[in-house]
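All protein chains but one are shown in place.
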Amino acid sequence: MQGMTLIVKQVTKLVSGFIFLFAIYHILLGHISPGGGFVGGVAIGCGLILLILSYGKEYFNTLIKDRTIVIGFCLGAIAFLLLALVGYCGGTFFEDIWAGYGGKYTILSGGTIPLMNIAIGITVGACLVCVFVALIVFHQDLKSAKGEE
Amino acid sequence: MFNHSFLPYIMAFVIFAMGLYTVVCKKNIIKIIVGLIIIDYGVNLFLILIGYRTGGIAPIRAAEMNAEKFINSSVDPVPQALIETSIVIGLGVVALTAALAVRLHEKYGTFDTTKIRKLKG
Amino acid sequence: MEKLLPLLVAIPLFAAFLLPLIDKIRNGSGISRFLAPFVSLVLLILVFRSLASSEVTYWVGGWTPESGALGISLVLDKMSSFMLLVINVTAFAVILYSHNYMRRYTSESIYYCLFFLMVTGMNGLVLAGDIFNLYVFLEIAAMASYALVAFGCDTEELEASFKYLVLGTVGSSFIIMGIAILYNQTGHLNMAQISLNLPAQNMAILMAGAFFMLGFGLKAAMVPFHAWLPDAHPSAPAPISAMLSGVLIKALGVYTLLRVFFTVLGMSFEFAHIFMVLGALSMVIGVCLAVVQWDFKRLLAYHSISQMGYVVLAMGVAGEMMISQKLSIASLALLGALFHLMNHAAFKSLLFLCSGAAEYATGTRLLKQLGGLKHRMPVTSGCLRIAAFSISGIPPFNGFWSKLIIVIAVFQAGHYGLGALTVLVSFMTLLSFIKVQRYVLDGDPSPCVEKAREVPFAMGLAMVLLALICVFAGLLLPYFKPFLLDQAGSVLVQNVPQVIHLAAGG
Partner (left out) sequence: MTVYIMILAGFVIFASAVAVEAKKLLSTVISLGAAGMALSVIFLMLGAPDLAITQVVVEVLCLIWLIRATGEERDATFETQRDRFILAIGLGGGGVFITLCYFAFQSLVGFGEPLMNLSNQYLQNDPEKIGAANYVMAVLLNFRGYDTLGETTVLLCSIVGACAVIRKIGRIKDAGHDINS
C-alpha cells in the first residue's frame, strides 16, 4: 500500500506523538481520572492506523512486523489473565491484593488496576491494528490478483 | 396523566427501533452493519439514562471531597461500566461483520443482499 | 471444589490465548493438535470432580456479601454441573474427532483457539450467578460460533455466518435491553438479588420478559426465530456443527431460558403458555421441513429445531404445573426436559459427526449420492444406525426414554392434544430417519462410496464414545437419575413460593 503525500506525512509525524501520549496518559492514570485501558488501547490502535495510512504498510512493517502484532495481543491477554490468577494464588480470583500500596492518588495506589489497564491497552491496541492490517492485506491481494488477470 | 419523566427513554427506544428497521428491511450489507451500530447506540443511550441522577456529578471522587456528599450526589457508576462493555462488544461485532462483508464482496462483487443467494428475506 | 471453580473458565481461556502464539511457530498445527485433547481432558476431570461436590458459591475478587451481593458470583448448583457435564463430554468427543478431520483446513491452531473460546463462553455461562456476566459469556460463545461457522471461507459458509451474526446480534441487543430494564426495576445485577427484589409483576417486567423471550428464543432457534439455524449449522465444519447443534443452542438458549424464567423472573401462566405453543410449533414445523430435505446435514439441522421443541414444550408444561401447585408432574416434566436435552446432545452430535465422517470419506453430503455405506464403513454405519434409532425413539436407546417421560408428563398435565402431537412428531422423525438409513446405509455402494475407506482411529473413537452414551444412558437412567437429574430439576422447582407470589401480582 502506498503512503500519502508529504504534507500528510509531516502532519502525522507531528501529531502521532501526541496521540500516543494521550493513550499512555489514559492507560496509566485511568484509576484516578477519566480514561482507562480500553480508551488508551483504542487510541494506540488509531495512532498506529494513522501511521499505516500515511506512510504505507511497507514502511510500517519496518517498524512493527505483522507477527509482532499477533504476539502483542496474545501476550496482553495472557498478562491480564495472569494478573487475575495472581489474585487467585493470594486469595480469590481477581482479588486486588496490592490495593492501597503506594499512598493516595498516585499511579501506584491502584494495586493491580493500572497493571490490568496496561494489559488491556496492549491487547486492544494490537487487536485493532491486527484486523486493519488484515483488511489492507486482503485488498492488496485482491488488487494484485485483478492485475494478473 | 402525562408523566414526562420517561420521555428520554422513548428517544432511546426510537433509536433502537430504527436500528431494527434498518437491519430487517435494508438490502445492503453496509446498511445492515450501520443498523447494528444504531441498535448499539439505542442500548447505550437507554443504559446511561437509567443511571443518571438529577444534578449528579461524574463518579470520580476528588481527594478533598467529603465521602457523604459524594455518595449522595454521584451518578450511578454501574450502568457506565455496563456501557463500556457493551461498546467493546459492539466494536467486536463491527470488526467481524466488516471482515465478512469484505469477503462476501470479493465473492459476489456487490454489497446488495438481493443478489446474494441466501441472504434474501 | 470451591477453590477450583474459576479454573473451569481460566484453563480453556489460557489455552485459547496461547494458541494464536503457537500458530506463529513452525509446525504449530501439530502442537495444537496434541495440546487440545489434553486441555479438554483436564476440564473433563474438573467437571467430574464438580459432580461430586455440593452446591457452592464462589465470590470473584473476594467480595463476599455483607448486606447484599457486591461482586460477581460463580454458582455451582446441580443444574450447572449437569450442563457442565453435557458441554464438556461433547467438547471432548468433538476435539478427538477434530484431530483428523480438521487437517483438511488451514490454520488449525486458530480453529482450536476459537473452539476453546466457545467452550470458555459456555462454561462461564452456566456458572454465572450474575445476569450481566451471563450476557458477557453468552456473547463470547456466540462470537466464537459466528467465526467458526465461516471457518471454511467458502461462499455459502460466509453467507450463513453473516445471517447468523446479524440475527444473533439482534438477539443479544434484546437481551441487554431486558437486563437494563431489570436493573432499572431492582437496582441489582445478581440473579438471586433480582429475584428477591423484583416488584410485583407490572408492565415493565412483562416487557423485560418479552425481550428475554425474543433474545434467548433467537439463540435457541424456536420456530418464529429459527431462520438462521438451517443455514448456519450445515455450513460449519462437521465437528462444529456437532458442537452447535449438540450443545450451543442448549447452553445459550434453553439453559438461559430456564434460568431466567424459572429462577429470576418466575414463571407465570402467560409465559408457560407461550413456551408450550412455541415448543409445539417448533416440533411440528421442524420435522415437516426436515422430511423433505435431501442434504444430509440440513436434514439434521431441521431435526434440531424439532427436538428442541420437545424440550421447550416440557419446560412450558413444567412451568404451568408449578403454578398450579402440581409439583410431582412439574418435576416429571423437568426431568423429561433435562434428560432429553442431554440425550439430544449425545445423539445429535453423533449424527453430525457421522455425517462429517461420510463427507470425509466420500466427499458428498447429498443423500441421493450416498448409498451402501455399511459395506465400506462399518463403524460409521453402526454409529449412525444407533443414533438414528435413538433420535426416532426406538425402545432400548436413550431417545425413547426421554420422549416417553415427556409424553407421560404432558398427558398427566391434561394436554391430550399436545401429547398426541408429540407422539405423531416422533413417528415423523422415525419416517425421516428410515429415509436416511435407506439412502445412506443400505443398498449397493454408489460411485462416490465405492472407493471410500473407514475413517481414522481418533474419529472412530469419538463416534463410538457418543454411541455408547446413546445406548447406555437410557438403560442406566435409574442409577444416575437421583444424584444428577432430580437435583438439577429441584433447583428450578424450589422457587415455587416466588412463582406463586408473582402469579398473584400479575
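Going by the order they are written in, the chains are A, B and C; count residues from 1 in each one.
Here, contacts are C-beta pairs under 8 Å (C-beta built on N, C-alpha and C of every residue); 3 or more make two chains touch, one makes a residue touch a chain.
What you see is a predicted model; the values in this text were computed from it and never measured.
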Whole complex considered, the hidden chain contacts A, B, C
Contact with the hidden chain, among C:K3, C:R49, C:R103 or C:R438, goes to C:R103
Which of C:N133, C:S195, C:S304 or C:S432 touches the missing chain? It is C:N133
Interface residues of chain B toward the undisplayed chain are 3-15, 17-22, 24-28, 30-31, 33-35, 37-38, 41, 44-45, 48-54, 56-63, 67, 70-71, 74-78, 80-81, 83-85, 87-96, 98-103, 105, 111-112
Had the left-out chain been drawn, it would touch chain A at residues 26, 30-36, 38-39, 42-43, 45-46, 49, 73, 77, 80-81, 84, 93-94, 96, 98-100, 104-105, 109-113, 116-117, 120, 123-124, 127-128, 130-132, 134-136, 138-139, 141
Residue list for chain C contacting the dropped chain reads 13, 16-17, 20, 60-61, 63, 67-72, 103-107, 110-111, 113-114, 117, 120, 124, 132-133, 136-137, 139-140, 143-144, 146-148, 150-154, 157-158, 161, 181, 184-189, 193, 197, 202-207, 360-363, 451-452
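Keep in mind that, in the parts below, only the chains that are shown with their structure count from here on.
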Whole-Å distance, C-alpha centre of chain A to that of chain C, is 36
Expressed in whole Å, how far the mean CA point of chain B lies from that of chain C is 29
In chain C, the residues touching two or more other chains are none
Given the complex, residues on chain C that touch chain B span 132, 136, 139, 143, 146-147, 150, 153, 155-156, 158-163, 165-166, 169-170, 172-173, 176-177, 179-180, 183-184, 189, 227, 231
Seen from chain C, its contact residues with chain A in the complex are 6, 10, 13-14, 17-18, 20-21, 23-24, 58-62
Within the complex, chain C is touched by chain B residues 16, 19-20, 23, 29, 32, 36, 39-40, 42-43, 46-47, 50, 78-79, 82, 85-86, 89, 92-93, 96-97, 100-101, 103-104, 107-108, 116-119, 121
